[in-house]
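Sharing a structure, written as structure tokens. Questions coming.
What you see is the complex with one protein chain gone and the rest in place.
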Amino acid sequence: MNFASDNASPAHPKVMAALAKANDGFAASYGADPIMDEVRGRIREIFEAPESAVYLVSTGSTANALSLATFCPPWGAIYCHEHAHVEVDECGAPEFYTGGSKLVLLDGAHAKIDPAHLQTKLEAAAPVGVHNVQRGMVSITNVTEFGAVYSVAEIAALAAIAKLWDLPVHLDGARFANALVTSNASPAEMTWKAGVDVVSFGGTKNGLMAVEAVVIFDPSKAWEFELRRKRGGHLFSKHRFLSAQMQAYLQDDLWLTMARDANAAAKRLADGIAALPDASLMHPADANMVFPVLPRARHQAAFDGGAQYYLAPMNATLDGPPDDPVGARLVCSWCTTNDDVDGFLDLIRR
Amino acid sequence: MNFASDNASPAHPKVMAALAKANDGFAASYGADPIMDEVRGRIREIFEAPESAVYLVSTGSTANALSLATFCPPWGAIYCHEHAHVEVDECGAPEFYTGGSKLVLLDGAHAKIDPAHLQTKLEAAAPVGVHNVQRGMVSITNVTEFGAVYSVAEIAALAAIAKLWDLPVHLDGARFANALVTSNASPAEMTWKAGVDVVSFGGTKNGLMAVEAVVIFDPSKAWEFELRRKRGGHLFSKHRFLSAQMQAYLQDDLWLTMARDANAAAKRLADGIAALPDASLMHPADANMVFPVLPRARHQAAFDGGAQYYLAPMNATLDGPPDDPVGARLVCSWCTTNDDVDGFLDLIRR
Amino acid sequence: MNFASDNASPAHPKVMAALAKANDGFAASYGADPIMDEVRGRIREIFEAPESAVYLVSTGSTANALSLATFCPPWGAIYCHEHAHVEVDECGAPEFYTGGSKLVLLDGAHAKIDPAHLQTKLEAAAPVGVHNVQRGMVSITNVTEFGAVYSVAEIAALAAIAKLWDLPVHLDGARFANALVTSNASPAEMTWKAGVDVVSFGGTKNGLMAVEAVVIFDPSKAWEFELRRKRGGHLFSKHRFLSAQMQAYLQDDLWLTMARDANAAAKRLADGIAALPDASLMHPADANMVFPVLPRARHQAAFDGGAQYYLAPMNATLDGPPDDPVGARLVCSWCTTNDDVDGFLDLIRR
Partner (left out) sequence: MNFASDNASPAHPKVMAALAKANDGFAASYGADPIMDEVRGRIREIFEAPESAVYLVSTGSTANALSLATFCPPWGAIYCHEHAHVEVDECGAPEFYTGGSKLVLLDGAHAKIDPAHLQTKLEAAAPVGVHNVQRGMVSITNVTEFGAVYSVAEIAALAAIAKLWDLPVHLDGARFANALVTSNASPAEMTWKAGVDVVSFGGTKNGLMAVEAVVIFDPSKAWEFELRRKRGGHLFSKHRFLSAQMQAYLQDDLWLTMARDANAAAKRLADGIAALPDASLMHPADANMVFPVLPRARHQAAFDGGAQYYLAPMNATLDGPPDDPVGARLVCSWCTTNDDVDGFLDLIRR
């Protein structure tokens, strides 16, 4: 019953098998391995983007920070939600990699950017010559940090606003697969067809050990990205071990299967919680995360029974009146079972 | 017969087994995994440094750049050999991570820093107030990029010069194990007992998939290092997969065994080459790298026979008179066999 | 009738005379001029801070950015008002100089930081290990960008909150003199006695050509500041010309006289405006700036009559119904005369 994070889950056995298979003798290093050729081709197919540049890195912060730095100059403002991962969970990696860009924070329910707020902020940024930072780019997170999923139309609406000022659009897709299976969209629809210029296409949270792809739809940016990746220390010498993970991920739609399973577990969990008379959900459980509000005593019962997850906000505590409502975040993974979910529901139902 | 790079070699089967074992259910993320506790303790034992801070990252450039940035301010000069990896092979990662330090380049045979040159440069750096960059730190690479190994006494001599100006000393040990088995020194003797403050303790080139440890002997630097690692995008969420590799590496001295095997293969290779009447070695084959000069025709025969390695310098070519001497770099790995070596020697002997 | 900015005003004749006097033959460069010795001593006296480090630079953005960079690491958050100069008017200079710090924006009427908001934000920043940027420092602007003046007690209250987390406090005193004469405080009371660690002590907006002092109360930070100033290109070779301006500024309290005159002009202006039946002030005219709201037609009359100033916000326009209220910013300078003020009032009264 571990709902702490999809980051705490194991890698899928097929991924481990692919690693073992890739570990066969010598291979060209630094991304010249033949598996990467296959992966690049496959990702271009999946995204219907034959000219796109495709790279692998090992953490989501890296995928995001390199993407932002490649598209936004140091004096550019990056417009993102105030609860975006790039703002709250990367210790300033975007600022570091861009050379000091400013993240401009936007409101919106469930960590989805309010389009009106984006437009207002961009209009208000009417530059007074060189005195302000300049409009730089827009970064959208799908699935959001609060578990909500943007529809393709919602992404397109935000991108359309960005394009009023010719701004590039980044999609932080650390949970891209989970967003995709919810929205029934194709990868192309969710990205470049909607106006997205670069996407962090996550794998680590969805069954890989540590791989994220970056897909850049304008190949003229490719070389700069490669230099930034190397200079950041993110080019793996034994790159085949990144390639192999991504290869297994894409084979037979394993990535979509894992995301569907995680989302289904979350739905079962959310439905079970919502059926309680004294429970509610802070955010729609669109993907693989559930943000319930429960009486403190129910949390206590869950923890006593061995469930693992975080209260939300993180400085919430179990000390206090037992009937007080207390928020939490539960994350389902590709390997979360019905037994895990039902076991948790049993605990909190007592 | 792949002598292209130790980076092109596979991971040791015990490493793969450790990864498989670590992939068992859920685990705490971001370095809080229990395997890391074990690894930290073991590295502290190996280095006889119970207070040291120990971190894992996934590339050698990262280990180096974060180490340099933690010990050297942006206005500090980093003294290193002109052929050091930090200068020639990291696309400016040290400059990026330090915020613009200047690498001051030193001479010395076989890519070993000439102590007299270090002292001269440091004396000449007599600061003229704020006008110059200030003396910052010294970075030593052992094994050097040209395959030579510093003795403990040689490292201590360089560090002693650094300490005349209270400068911290970094050891780039991407091939630390190979250096150690050659010099018959203990890890402590090769590092802090010789005056080294921080060491990049390599694993990737010696049988791991992608793990390097950073060992910092002054724990007061630990927190800054952790922030820099995170901010650089180098903190793995599923950190246990780094820990597990290092765990296997250290178990039963696998790291030393692999290094001994690689070094022995290189010695066999160097001896075989040196026995040829028209061959010579550019650098002593102290560890796992051999830099022969051979008539061009012998290279041609080797490549025709399927051997893989780089000419040196890298812009050397096979076009030209067959008797002309042409340099090369051959790297042996933990898995290089006597058959590989003898097969190569057979080819060039024809 | 130029109320566009105190930046548009000339230098005081005594300043010009001091420059001419300083231009006498050769002088030691880079801050070693004897006038700087005198200035340093005088500023230490004025601030009752005999150990303080005192430096001169030529722009307010520089004084701020160097001060922030000296006290806040790249991974530190700088807490400031959302309308602070460091946030809105320096094109990201703080981010550039700090190496990518994040400015965390606070609310508060009249561009004064709401202490409760500061405390809430700092509490909410309860660090989750390395994942967030860390609490870094607090920057207060006095006079605020909206013309309000913090009392000493208000600054002390903010600093006291900062000190709960041992954070350094910066005072952006581009209009320090104007704030001081309003609050009847001594420089020491307004700064270190209230908990301020470093102050940008402005001169350019108050009668100098281009000089700001930075006063650092903890001399252990002095050397780092000097290196950052040089590295930023801000150390003047012919430094005596900065020193001479500051010398004249401090002589016979010229700086306070000029500030008093500017503030008095603003008060006369504010009183005159407030007496109009259809006018109001957006912010208290505590110092030398007045932010009136007037019917559009009155602005038109003023501009037609030759008055110069900016509408506020800057994208406001004179196109529209003549009775609509439209905001503006009028800034008085050391040389603004009663005739200037009365001339303006005459125009808008018509």
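First chain written, first letter: the chains are A, B and C, and each begins at residue 1.
The criterion applied here is as follows: a contact is a pair of C-beta atoms (placed from the backbone, for glycine too) under 8 Å apart; a residue touches a chain by one contact, two chains touch by 3 or more.
Keep in mind it's a predicted model, so treat the numbers as computed, not measured.
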Among C:K230, C:R268 or C:R329, which one is in touch with the chain left out?
C:K230
Using the touch definition up top, pick the residue from B:V39, B:V57 or B:L103 that touches the left-out chain.
B:L103
In the complete assembly, which of B:W75, B:W192 or B:Y309 touches the absent chain?
B:W75
For chain A, enumerate the residues touching the unshown chain of the complex.
30, 73-75, 99, 129-131, 134, 224, 226-231, 235
Since one chain has been left out of the picture, which residues of chain C touch it in the full complex?
2, 4-5, 7-11, 16, 19-20, 23-30, 57-62, 65-66, 90-93, 96-97, 204-205, 209-210, 227, 230-238, 241, 308
Provide the residue numbers of chain B that touch the chain removed from this figure.
74-75, 88-92, 95-96, 98-103, 105, 124, 126, 128, 130-133, 313-315
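One rule holds in what follows: only the chains that are shown with their structure count from here on.
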Of the chains present, which has its C-alpha mean closest to the combined C-alpha mean?
A
For the copies chain A and chain C, the interface residues, called same if over half of the numbers are used by both and different if under half, are same
Averaging C-alpha coordinates per chain, one finds the centres of chain A and chain B separated by a number of Å equal to 34
Using mean C-alpha positions as chain centres, tell me how far chain B is from chain C in Å, no decimals.
51
Take the average of all CA coordinates in chain A, do the same for chain C, and state the distance between these two points in whole angstrom.
42
Check each residue of chain B and list the ones that touch at least two other chains.
30, 227, 230-231, 235
